[in-house]
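Rest of the complex left out; these chains stay put.
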């Protein structure tokens, strides 16, 4: 559409129907989005294998139904995060083909199996962090990555972590999920030369302050190679891990 | 320049030197800023009577000298905020015509007197807040507003504030600067039907937590009509007050 | 009544029934409010087109019923904010003519349509902020402003915001509602020379800390022209926007 | 009992059954509490007109029943604070003579009317703070003080506060309850030369942070003569007000 507008304008200039000066004037006020959208769309092409991700909270059930319907209609990949139990029930009743990942609180639709690439390893120290681990795992798989999950490798029992090191060396990116004191990312980054995405969780009590303790710990990780996402943000970690894992070969060439 | 680029392109299309399709391709990659800048510049024309404001901290003295020189050369209005004493000394030695407002920590240059419009009243409760009051006052005057300052009208002595109410009713906007418990904006907004811009200050000690106490108080003002800027941000309050005071008549018409 | 008291006193002085000295003594102790109220009332006359706004929480249903009844009786405009679902049900059953705005949690009564003046634009980035957006919108309309709402223009997709800029330039005041990182007000204030009232919302999770993240971000907005109201305070933003939008022409004259 | 122990010991010394040296040795290890308790009891005599105050939360219903029963049995004055609705129901069913103050969440028993002394004034700005106001009022009355309550005298409407000043001057102590920005204590302390006990409340939202905002504001009160108790602590304010109100004449004499 926008390209059409622009092509029409240029063709009218080419046909002499519009003076360059008048075209210039029209172009000056051409709404931003049109050019902008085109270009953004263009580079968005790189994301073509990524499902759309819908943030569940704050949306009414009927809003969610409309969104889901429009995706299923076109058989597009879809992920809805942090869905409330009520919304899950209503959506599954209406769209029984949706996949529901209970502990991850995710609803998804994958049109067809795609080949997974590159290993993303997800580590955590205990069962309390499983909802976040699962959110990261399901998202990372939807995003087309090979995923390996290791739970129960917390700092208080490094004899369980150390034997996994050789296996972990095969991962391209590590997602480390931890509540409590949030020390696992430092430990892992000290053992492995791979990007570590640290996810603090809100599990804990008292001076944990709903994830503040592991968040601060991770931001202060003494081993370099660690960056942190929001508390309980398994999706965000998976998204970034996927961007890193699927980073294309070095881009060459010039820009206009 | 950018208009030149665009005009050249259109003229090449008009002359048949460039096909519409090829022109379309070039346009797609035309840097955003060029069109963007033009349009932004256009609406920035409304700001034409405002001096440029330079944030002092983090700039070296030699960087500041270059900036000031470039403004003075073109006789453009200029304000530099939060200038360190060392920078002030160096700049005044090199540019003796600069105006220096010591308590406001401002250096300025006003090419010519402009007629001030609309009254902006600045209120505060005590001498400790004077640096912020002065920053607001000098900025508001540079921005072309009539300014009246009332200090010593704190909540602990409302008998000093109440007799000023009739005078304050003539102001179009009120900037209320307060440290300690930050209660003055509520009081003023309860007395007057005017927009109140609240400026918390960091003066105080102990549970003041460098301005956190008045900041929170102001955000919780029980009288409506109050909005808050950053702690000690006299400049920001003056800028917003000026935008409000000089708000043009209702805009009519259509956009492209 | 108070004027009556005062007039009686003066008439007794005029009739010689009361010496000036005795009248002076009585006046000295005349309760403040009487004089005060009169004067405040006087300047409150400016607010005459504003409905009364009742803060819902902390009031029992029976207290709310009494308040609503007394307004409806006199056919006065009325807004009740943050009403609990139970109170809504009880009040609507008793006063079926009340308007109920569900997402905004507002109950209102508007005696008659008034002509709306000046455009207030309300922007937000997503559906999660809709309750706050709606509170601001309904309030602003009750307060007599023309309102335009743009949701889905968050910082992560500026290609959706940029094409709206020309339209936004017609607004006299901008209310920008944002949760998450709260960056939208900076972006908007950088694009437009209009007062921006920033409303942080509590939507988000983890390191959002119930709105603390966007609140701090907005207070630190690098673009001037922004002031902030309390988290989720759509009503407060609408009230201030209305004060700004309906600011009378510059006041001239002297005070008594 | 303890006095018995001691008397026995002394009588054994008097009868020559115990040498002074052996008695000395026994006394050295006499448990502290015995002597201590006696003395504390003695000075506790000053509190004789105060009912016992039981903190409700954390106690099971059956524990509360035992406590209440033991007081009623001896017809002793009693106050139970912050009682849960379930506990209230159970206790009233069992002890129907208990007085229940719903908004204050207090259960009480007063053996007989006592003459109230000295005026304690309780001020607040709105209906949201009523539970705390009521807790303070009921407690202060139980503690034997004359109490006057003024609600709806917030900072945003000082025309309602000012006419009450002459009446307030008759109070010996002022309890000022405020949520939101917590500014009322400063205002009151600036108007009156009386001890002001400030009670921040948790009513409010967003940047109120459950009473942190008014707490900090009150601690920073710019008018001297203000001290602060815990958020929502109406009981504590009443207790301190009562201590001040009933302060005996200056104590003379020496200590042992």
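Every chain is named by a letter (A, B, C and D) in the order it is written, and numbering of its residues begins at 1.
Convention: a residue touches a chain if its C-beta (ideal position, glycine included) is under 8 Å from a C-beta of that chain, and two chains touch if they have at least 3 such contacts.
Because the structure is a prediction, the values reported are computed rather than measured.
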| item | value |
| --- | --- |
| Entire complex copy count, 4 subunits given | 8 |
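Quick note on the criterion: only the chains that are shown with their structure count from here on.
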| item | value |
| --- | --- |
| Option reproducing the contacts of C-D, where over half of them reappear, out of A-C, B-C or B-D | A-C |
| Whole-Å gap separating chain A and chain C, where each centre is the average of the chain's CA atoms | 39 |
| Between chain A and chain D, centroid-to-centroid distance (C-alpha), Å | 55 |
| Per-residue multi-chain contacts in chain C, two or more chains | 40, 165-166, 215, 230-231 |
| Chain contact graph, described as a line, ring, star, complete graph or other shape | other |
| All pairs of touching chains, each written as two labels joined by a dash | A-B, A-C, B-C, B-D, C-D |
| Residue ranges of chain C in contact with chain A within the complex | 126-130, 158-160, 162-163, 165-166, 203, 205-208 |
| Touching residues (chain side chain B, partner chain A) in the complex | 3, 6-7, 10-11, 13-14, 16, 19-21, 23-24, 26-32, 35-36, 38-39, 256 |
| Interface residues, chain B side, partner chain C - complex | 39-40, 43-44, 46-47, 53, 117-119, 165-167, 169-172, 191-195, 197-198, 215, 219-220, 224-231, 235-237, 239-240, 243-244, 247, 250-253, 255-256 |
